[in-house]
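Before any comments, here is the structure.
One chain of protein is taken out of this complex; the other chains stay put.
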Amino acid sequence: MTEEITMKKIDTFAEHGDDGATNETHIEAKDFSLFYGDFEAVRKVSMEIPKQKVTAMIGPSGCGKSTLLRSINRMNDLIPSTSATGEMIFDGHNIYNKNIDVVTLRARVGMVFQKPNVFPKSIFDNVAYGPRLQGTKNKQELSEIVEQSLRNAAIWDEVKDRLTANALGMSGGQQQRLCIARALAIKPEILLMDEPTSALDPKATAKIEDLIGELRNNYTIIIVTHNMQQAARVSDLTAFMYEGVLVEFGKTKQLFTNPDNPQTENYITGRFG
Amino acid sequence: MRLETRKLLDKAFSGLGIIAIGVMAMALLLILTPIVVRGSKAFVFKGTIEFRRMMLEQFDRGDPDKFNQEAASTAAARAPVYLMMEEFEAEMKAMKSSERREYKAAFKEVEKSIETLLGPIPGERKPVLLRQQYGQTRWERTLVKLHEALYSEEWDYSNADAMGLLVEKPRVEQFIGTKLEPMFPYLEEHISDMMLPKTTFYWRFITDKSKDSHIFGGIWPEVLGTLYLTLGAMIFAIPMGVIAAIYLCEYAKEGRVVSFLRICISTLAGVPSIVFGLFGLAFFLNTIHVSNSKSVLAGSLTLSLLILPTIIRSSEEAILAVPRAYKEAALGLGAGRWHTVMSVILPASLPGILTGIVISMGRAAGETAPIIFTAAVSVGAPLKIWETLSQPTPALPWNIYNLCTEHEAVDEIRHVQYGMVFTLVAIVLLLNLFAILMRARISKKLRG
């Protein structure tokens, strides 16, 4: 059944493919490698991720796609004994430079995780967490930001009557959209999504995908996904990674219909992975 | 082996395990029952007229009119006893001196036991010691003392091989044919008219000061001292322990330093409590002189070291139980490390940390050995809060020890000892119950 939907969608992805958006590069990786101890999880990746497009990263488990994603806001710093070589350029700076302010970086690059990770606080406090960090104290202003973010995440109507309720009481799909709202509330330029629908049922997944479609007009979105149909449905560009190496990176339509690399073809036709 | 035997052995093995659990439950029951049953008698008991007299005179409590009525009726009931004693004395004076000598010592004993039982004989000078100003205040002690008044104890050493045998002889036998003879049956028959036992609910046992080293009154100085010591220990131990846990979990990089610190913590946890006491004496009092004598401050500091490992460990556990996802989410939103800890990790781990804190509070309240040399004295008034910096205090655990080993009237004040043990155990168990309930709530929350 999903196959059918997928095929229809694939036919339509051109609709939002090459429209008039700028082709300005937002993030650029230059020979970027990331090591866990001695293990090279990402190998000399070079890619330019354009502004206000949806870029999907696909590949088999353990291919380094999540690691690459987490390198963009330096979440890998949390794991002991990681090191990076090469450059990851954002806003004209290599974000691995010594005097980079990681806190500002993460405020400008939002992230949504695999499993919805709402804080055990009220819905309002979850969304207001980021703005409060940045010093917004005014209650009025905060409510505006919260409402706007929840609207942007297409969840406002569902939660507007229970903003003070504990966020843990929501369904998984709602929690994930709340996480997106929370990420949007800090007004990031880039939104990183690490398999955002892997823990959700198909209905909730569809909602998130619709949301991504709406968000792509304002944000640069990079999404890691296990699900090739999802990549095909939502993304403008797709990167295929295998064993830490960026095998192929190009327009989604191109990559799914006529891949350059035989490895890519094998993967998307389901011969491995 | 045959299959049936294997199955039988299997059953027997399970049986052994269940027996072990049963023994444990039995032990708990055996230990708690006397403490609870006899401990509650410090609060609820049959009080005599003497108890009410004491309360009225010493604590200014009770209804004087009602008391006077009762006192009049008991005085009327007691009058024949005193009358008979007076008559006997007159009779004795009329005796020949050899005869008189025969009775004198025995009569002296009777007189004394009556005084212990009913209080000072009317018309005589008021004794100085508080405990001699009143008769028996509790009905069960009254009965014991009545028995002592009715029977004299003698040791029979006729059998040289065995230990001396205790023989009880009715005192009345010594006075047959005298005016005192009818007093003994009268005493036995009318004791309850003389004492008017009434069920008394003395909840102020906890908040009353003690009078005449715990012969009368309550245990407030001890309770207050225990509270001071416990809270003092928490003031030092909580910030240190929680901060150490945060550092170990969130900041320290695993390596030699951290594993070294961990070994230190587990060693600290294994140090015998009496050694903490010696250390407190040698360091806090003899080296850095936090106070000139034993003091609540020195005791609290010593206790805080004792509970520190518990607090560090339980806080660490609680912090590690916080899902990684929370931390990632906060960092992903641009929170700094410290802010992540304060805004997300600590709130999420707070119930767990609190559980550990509550349990170690119970531990601090019940520990005796560390405060023997650093804080505890056997007798003292309740302290004002600023006096804790320089003054020692009585405390429940220490005074339980003291009252049941070193007090001059150990048997007379069993009810106070039991009452103290009961209070201490109740405090500790309530704290633990609170912790158990809290933990149950946390695990429920984590499960769904």
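A and B are the chain letters, set down in written order, and residue numbers restart from 1 in every chain.
As a convention for this text, a residue touches a chain if its C-beta (ideal position, glycine included) is under 8 Å from a C-beta of that chain, and two chains touch if they have at least 3 such contacts.
Convention: contacts and distances are computed from a predicted model.
Colleague: Unshown chain, UniProt name, "Acyl dehydratase", "Glycine oxidase ThiO", "Thiazole synthase" or "Phosphate transport system permease protein PstC 1"?
Modeller: So the chain that does not appear here would be "Phosphate transport system permease protein PstC 1", according to UniProt.
Colleague: If the hidden chain were put back, which of A:Glu189, A:Glu209 or A:Glu265 would touch it?
Modeller: Here the residue in touch with the unshown chain is A:Glu189.
Colleague: Footprint of the hidden chain on chain B, which residues?
Modeller: Chain B touches the chain not shown through residues 1-2, 5-10, 12-21, 23-25, 27-28, 31-32, 34-35, 239-241, 243-244, 246-248, 251-252, 261, 263-279, 281-283, 286-287, 305, 308, 312, 338, 359, 362-363, 365-369, 372-373, 397-398, 400-401, 404-405, 414, 417, 421, 424-425, 428-429, 431-432, 436.
Colleague: Counting contacts across the full complex, list the positions on chain A that touch the omitted chain.
Modeller: 90-91, 93, 95, 97-101, 104-105, 107-108, 134, 186-189, 218
In this text, only the chains that are shown with their structure count from here on.
Colleague: Could you grab the centroid distance between chain A and chain B? Build each centroid from C-alpha atoms only and quote it in angstrom.
Modeller: Here chain A and chain B have centroids separated by 63 Å.
Colleague: Show which residues of chain A lie in contact with chain B when the two form their complex.
Modeller: Residues of chain A touching chain B: 73, 75, 78, 80, 103-108, 110-111, 113, 115, 117-121, 129-130, 133-134, 179, 182-183, 186.
Colleague: Going by the contact rule at the top, pick out the chain B residues touching chain A in the complex.
Modeller: 253-254, 323, 325-336, 339, 343-344, 347-348
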